[in-house]
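Of the protein chains in this complex, all but one are displayed in their positions.
Our next item is chain A:
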Amino acid sequence: MISTEQLYQTLQQRFGFSRFRPGQLEALTALTAKHNTLAVLPTGAGKTLIYELYGAITQQLVLIVSPLISLMQDQVTTLNVKGEKRAAALTSMMTYSEKNWILRHLHEYHFIFISPEMLSQDQVLSAFQSTQIGLLVVDEAHCISTWGPDFRPEYLLLGQIRHQLHDPLTLMATATATERVREDIKQKLQLPQATEIVQPVDRQNIFLSVERFEAQTDKEERLVELVAKLKKPGVVYFSSKKKANEMAELLAAKTDCKVAAYHADLDSETRFKVQQQFMQDQLDVICATSAFGMGIDKNNVRFVIHYHVPSDVESYWQEIGRAGRDGQQSVAILLYQAGDEQIAAFLSEETVPQENEIHYYFQQNAPQVAGDEKANLIWFYKQHGYSEAQVQNSFASRREQRVTALRKMMGYVRTPDCKRQYIQQYFDQVQDVATNPEHCCSSDEAQLDFGVLGLLATATPAQSDQSSAEWPAILKQLFNF
């Protein structure tokens, strides 16, 4: 049995911290007592540390099921940077022989990241069956829940796969989950008895603001004004790549700030550069789609602005969670223009196949076009023995859920009451109003001067010493001459 003292020791030695963040010690204590655990910790609370420390202390293989390839690679890199070289991501980007090499050398690794699709392949599964797994981590566990906004059908197989892996100790981790989603996660993973560690999702240091506009030009002007006057760095979220690009140009032209766009269309070199410029305070503002954020660990983001309405409260909360990780005062501002919810409704509905599409794909064999997500989705169900009627039903209720989810999001936008309370209610974590921060939300203080929060820009924008340098200076700096 691992003692609390050992946990603290490892925390100090490996991570250089003397204190755990809320929820981390509780989750580790449950795991070391061999309890399967569902940890709901807000974004930035350090979920990764839990399994990293567990792996370090037990010296056993930690297998992390994760939904996004880009995220997995980031996670491996982060571990590498911290000095953990025995980490790898098994992804579809690898060639057959690379994958095989890792599968044959599983015992040499401490951390392996894998997608549920990859893990369900026979060859991969059988490799893991003959290895001792110290801890199975289901990251972004809300993806397993049909009630979660990022539902992925392959996650449904995980309950079964877990048995095939001889029921290893399991950590389910997610940032935001309502009570219903938590129940659903446990049920789908067939772990009804799992210990729950739930931390309040509320972030007291983020002032919550919603502003309404009648015309798009007003909204754009306001965005320019906010970006110019607010303390940086900040992130502005958009629901389209095109708009993110356009506004990045506009903001660069109309303010003194260094601005860059960030989305899935960028090549990996550009993405790396934008990320690192931002991390090293050489960029003031990032205009992003939801692709940005995963794996970015920047503590001093002072504002998160949403130019479009997200399609559910979970996504919104996850995204504004990038603000104020250092605990300092920050602000989340949602710019709403009447009719914006139609864009959100369209985007939200677009991902769920319609009746006629389901029918069409059900008649087809294996997907013809690589990357046809809807075809793949239907194919998944067909392959796993679902009838068309079952699939029709389940997508019909899924569409309904998406509509409800957006309605809840719009509830947040429209409520004249406390925004913070609205969120607490949504996540079934109602707190006494007396615990609210002094400056809470725009429902109380619609015309709040951001100066009161200490959020007005004072310093000059990020230094752009990079661009002014000539090549001889750049070379001297690069190679320390």
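Convention: a contact is a pair of C-beta atoms (placed from the backbone, for glycine too) under 8 Å apart; a residue touches a chain by one contact, two chains touch by 3 or more; residues count from 1.
Basically, contacts and distances are computed from a predicted model.
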Candidate names "Helicase Helix-turn-helix domain-containing protein", "Sugar ABC transporter permease", "Amidase" or "Membrane protein"; UniProt protein name, chain not shown: "Helicase Helix-turn-helix domain-containing protein"
Sole residue of A:269, A:432 or A:449 that reaches the chain not shown, by the stated touch rule: A:269
Of A:71, A:87 or A:260, the residue in touch with the unshown chain: A:260
Contacts of chain A with the absent chain, listed as residue ranges: 73, 77, 80-83, 93-95, 98, 252, 260, 268-277, 279-280, 282, 466-467, 469-472, 474-475, 477-481
